[in-house]
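Quick one: structure below, then a few questions.
For chain A:
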Amino acid sequence: MIAQALENPWIRQLVNAAMLLAVINLGVLVLIYLERKVAGYIQSRLGPVHVGPRGWLQSVADAVKLVLKEDIIPAPADRFMFVLAPFFVFVPVLAVFLVLPFSSGWVAYDFSLAALYVIAAGTVAIMGIVMAGWGTNNKYSLLGGLRSAAQLISYEVPVVLAILAVVFFAQSMSLVEIAEAQRGFRWFIFQPPLLVAAFVYMIGQLAETNRTPFDLPEAESELVSGFHTEYSGIRFAMFFLAEFANTFFASALAVVLFFGGWDGLPGLTGALWLVLKSYVLVFVLMWIRWTLPRVRVDQLLGFAWKVLVPIGLIVVLWAAASVVYARGVAR
Partner candidate 1 sequence: MMERDFGSALRTALAGLPEGAVESLEVSGSVATLRVNLGSLRAVLESLKSFPEAACDFPANLTAYDTGEEMFLVYRLASIERGWQALVLCRVDRSEPAAPSVTDLWPGFNWFEREVYDMFGVRFEGHPDLRRILLPDDWEGFPFRKDYVSRPSGSPLRGPQPIDRGAQG
Partner candidate 2 sequence: MNPLRTLLGGLWRIFLGMGLTLKTFFRPKVTIRYPYERRPVSPRYRGMFYLKWNEEKQRLNCVGCTLCAQACPTDVISMNKVGKGTTAGVDEFVMDLGRCMFCNLCVEACPFDAIYMGDRYEFAVTEKEGSVLRIVDLAQGGPENARRNVETLMRLQAEAAEKGKPGESPKPQARPAEEGA
């Protein structure tokens, strides 16, 4: 009966989507545990140890706690915006996983304009954050929301430029083809222009995911905790999950763009290679988070427009030139 139900394309896509959702959330729970463990080990302490064997169930316990906790809507808040904001932040992050190729066969939808789609879907989250900042009618959240709007927009540009450089090399916007172009260990990171592009991309994504040294929107020491100060319970969980899902996606995309996606030694299946590589990148992001202090708003924007964007432009030109030169020589 199940097999017969699976023929119907709608049901299959639904199951597909449900499976993808489950994988993402499970991955995020593992990520949260990893973050707390890595933070602990870097700060010469143990991190979570009590809940479950060696603390594995800590993030599950957190999730259950957040779900059961009473989520308060502050009286002066603009209810409509307050309630809607978490969805505006959470949904785009999930939507973006649609085009991520775990391995050649495993992709929810092989979209030919995947790169463009990723960038477009990512910007919707900015609206969510500003809505949260404005909706809670709290001065700290307002500051946090406005800061993050400025930050996300200005770091969108270097990320786009970096992806553009990769697209030149792969001659296609589809992530699957980009990954295919790198099979057999010919990863794009070894191309000189794309090495710089990877550097620009990673710093841009650091800012996109609001992580130190760019975690201004939720700077604990200044704005208490920025735009999600007044959120609690399930709504705060959505912000929390969104941030970690975004971090995972940023490193997974970096793996697809620069580190050859599912291409790896024949031992493991493709998808596991991709997840393994992106976890290494996530570790680097965490490592950076627990070492560096936070930049100030004007320095943040100055760095984006005066340093990253020029480098991005140069990289795009350099990539285009090297592609044309390679094509010229080939013919």
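The working rule: contacts are C-beta pairs under 8 Å (C-beta built on N, C-alpha and C of every residue); 3 or more make two chains touch, one makes a residue touch a chain; residues count from 1.
Quick note on selection: all candidates are chains of the complex that A comes from, given by their letters.
Everything numeric in this text was worked out from a predicted model, so none of it was measured.
Only one option in 1 or 2 touches chain A in this complex, and it is number 2.
Chain A makes touch with candidate 2 in their complex at residues 38, 40-46, 49, 287-288, 290-292, 307.
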